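For reference, the structure discussed in these notes is given below.
All protein chains of the complex are present and in place, except for one that has been dropped.
Each chain gets a letter, A and B, in the order it is written, and its residues are counted from 1.
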Amino acid sequence: MPLEPSQVREIAHLARLAIDGNDIPAYAENLSRILNFVEQLNLVATDGVQPLAHPLDMPQRLRADAIEESDQRELFQSIAPATQDGLYLVPKVIE
Amino acid sequence: MHEKTIAELAGDLRSGALSSVELTQAYLGRIRRLDPGLNAFITVSEEQALTAAQAADAIRARGQGGPLTGIPIAHKDIFCTEGIKTSAGSRMLDNFTAPYDAHVVERLKATGTVMLGKTNMDEFAMGSSNETSFFGPVHNPWAAAAVPGGSSGGSAAAVAARLVPGATGTDTGGSIRQPAALCGISGLKPTYGRVSRYGMIAFASSLDQGGPMARTAEDLALLLEAMAGFDRRDSTCVDRPVPCYAAGLGAPLTELTIGLPKEYFGEGLDAQVGDLIHAAIDVLRRLGAQVKDISLPNTHLAVPVYYVIAPAEASSNLSRYDGARYGYRCREPRDLEDMYQRSRGEGFGAEVKRRIMIGTYVLSAGYYDAYYLKAQQVRRMIRDDFVRAFEQVDVILGPTAPTPAFDLGEKTSDPVQMYLSDIYTIAANLAGLPALSIPAGFAAGRPVGLQVIGNFFAEESLLNVGHRYQQETDWHVRVPPGYE
Partner (left out) sequence: MSWEPVIGLEIHIQLATQTKIFSGASTAYGAAPNTQACAIDLGLPGVLPVLNEQAVRMTVKLGLALGAAIAPRSVFARKNYFYPDLPKGYQISQYELPVVGNGHLDIELDGGVTKRIGITRAHMEEDAGKSLHEGFAQVTAIDLNRAGTPLIEVVSEPDMHSAKEAVAYMKKLHSLVRYLEISDGNMQEGSFRCDANVSVRPLGDERLGTRTEVKNVNSFRFVERAINYEIQRQIELLEDGGAVVQETRLFDPARNETRPMRTKEEANDYRYFPDPDLLPIEIPPALIEEVRETLPELPDAKRERFMREYELDAYDSSVLTTSRAMADYFEVVAAQCADAKLAANWAMGELAAALNKAGLELAEAPISARMLGALLQRIKDNTLSGKIAKDVFEAMWNGEGEANAIIEQRGLVQLSDSSAIEAMIDEIIAANPDQVQQYRAGKEKLMGFFVGQVMKASKGQANPQVVNELLRKKL
């Protein structure tokens, strides 16, 4: 099932990716080709097969509730695009 | 001295015939001279390397240290290195200095290795040719027009060109094994959970695994022993003793049963590659191994399953790159939405964006069951194929890649063709199994890799097969012309 340019735009928006309008047809074509390729999975009979989310067959290991981290704000914010008074700054959220 | 393996260099360092500073300077000199033609490194950390080499020599002088103390290595630029740029091959992280070390980096530091720098890679490890790197493609030392493979192409090219004796890589669908094969070196993807993923920039979390790349299986054994081990910061890391892998090398193969899956020798396999693999199997047979034909019936589904699961996980893993806290932020964003869209649109390259979009699509409402859930079901079928196979055989053998290195630009226009170059490597990631690639000859002057897939945590056995084979062959000692 080929993707329409409008679908590409929707997906790009959902993924927050600015895509140049001129590139949309190329993306549509490549993405369609990939989807077409993976669609052969639909021919496989999988009734009753449990999905496998993870190769490891073990339960999740837990951590004790003990404080292990200290304040590293200065280090972390030294690589931040914009900060003020210890806060990260981003352009205004318009709701 | 760049001709020597890690094991040989370790001997020289121990005996005092060589100092780490001398060794480090020699390799740094080669990098300065030869890397401009290869583009294998994104960052060379000369100063830190010399400091580390001096420290290693001091440890050696006290009669302390292990086999890796003073050995130069390089890290794929996907491993976080404190105070040093860690880019993942992306414009998104071009300005990112990691504030901490990955577990693998910590461990290799602790054993006294000397990091020379960070190697080039496909952007966020998404690629099979190293052509998606923001920092430009890496060239194959065996043929400058050819790709080195990917995504750990920089590590593979650097080791092949003798710019460093060993390096780290990561393997999500073949990203250690395929470039190792295409560059004529050895590379091991360990069992999922053997090596901590902490500090290794995530591509697809249920598939990613870090591992060593070097010239010989013996060197891989030394590196893996240092890299592997329990890390409580990665809850998928398995708490299981790490064997002394080097000690297990040299065991006879007379008890070994090798499985040859018929699906790995069918359509799409280059005839010369096929012949070389059969020749390699004959070598192992002469060493006493039993050979058995087997079937992994769902092999053809591995690539499509992978191209649902890996992009799905990646689309979510890469959401954190939003321009807010670190990494690339677009110029003068109008508002928040604009910052998100342009930072990500400009910060990621085309292949990464494609995969994010595929992943977003297959997880979205209305498509999840048809794509993602279906892929997970088939993933179990693929794993079950291996479980059944390992009831009959000890290791599974086949080609690492269907062809030798292709030319730069040859497959960039068709993503699906590119994806199919990982057709033999992806299944091991889906199943979580360890797999090794070792040099097995040359087709049209370009290296060919033999893949050995093992059962869960059977790294010792894989390395032994590789080592015994390398004792009988000399493919792994061949040097690319111009890099002698």
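Methods note: a residue touches a chain if its C-beta (ideal position, glycine included) is under 8 Å from a C-beta of that chain, and two chains touch if they have at least 3 such contacts.
Bear in mind that the values here come from a model prediction, so they are computed numbers and not experimental data.
> Who touches the missing chain here, B:Asp171, B:Glu263 or B:Glu313?
B:Glu313
> Can you tell me which of B:Ala40, B:Met121 or B:Ala202 touches the chain that was removed from the display?
Of the listed residues, the one touching the omitted chain is B:Ala202.
> Which one, B:Asp94, B:Asp234, B:Asp270 or B:Glu410, makes contact with the chain that was left out?
Spelled out, the listed residue whose C-beta touches the missing chain is B:Asp234.
> Give the residue, chosen from B:Leu23, B:Ile42, B:Ala98 or B:Leu450, that touches the chain omitted from the document.
That would be B:Ala98, which touches the missing chain.
> Write the list of subunit A residues that the hidden chain touches.
Looking at subunit A, the ones touching the missing chain are residues 14, 16, 53-54, 56, 58-69, 71-73, 76-77, 82, 84-95.
> Pick out the residues on subunit B that sit against the missing chain.
Its contact residues with the unshown chain are 79-80, 86, 88, 93, 96, 98-100, 102, 197-202, 204-206, 232-236, 312-313, 315-316, 319-320, 322, 324-326, 336-337, 340, 360, 363-365, 368, 372.
Going forward, only the chains that are shown with their structure count from here on.
> Nearest whole angstrom, what separates the Cα centre of subunit A from the Cα centre of subunit B?
23
> For the complex, which residues does subunit B have touching subunit A?
Counting only subunit B, the residues touching subunit A are 95-97, 99, 192-193, 206-207, 232, 235-236, 238-239, 298, 301, 303-305, 307-308, 315, 319, 322-327, 329, 333-342, 344-346, 348, 353-354, 356-358, 360-362, 364, 370-371, 373-381, 383, 414-416, 419, 430-433.
> Mind listing the subunit A positions that touch subunit B in their complex?
Within the complex, subunit A touches subunit B at residues 3, 7-8, 11-19, 27, 30-31, 33-35, 37-42, 44, 46, 49-56, 58, 60-63, 72, 75-76, 78-82, 88, 90-94.
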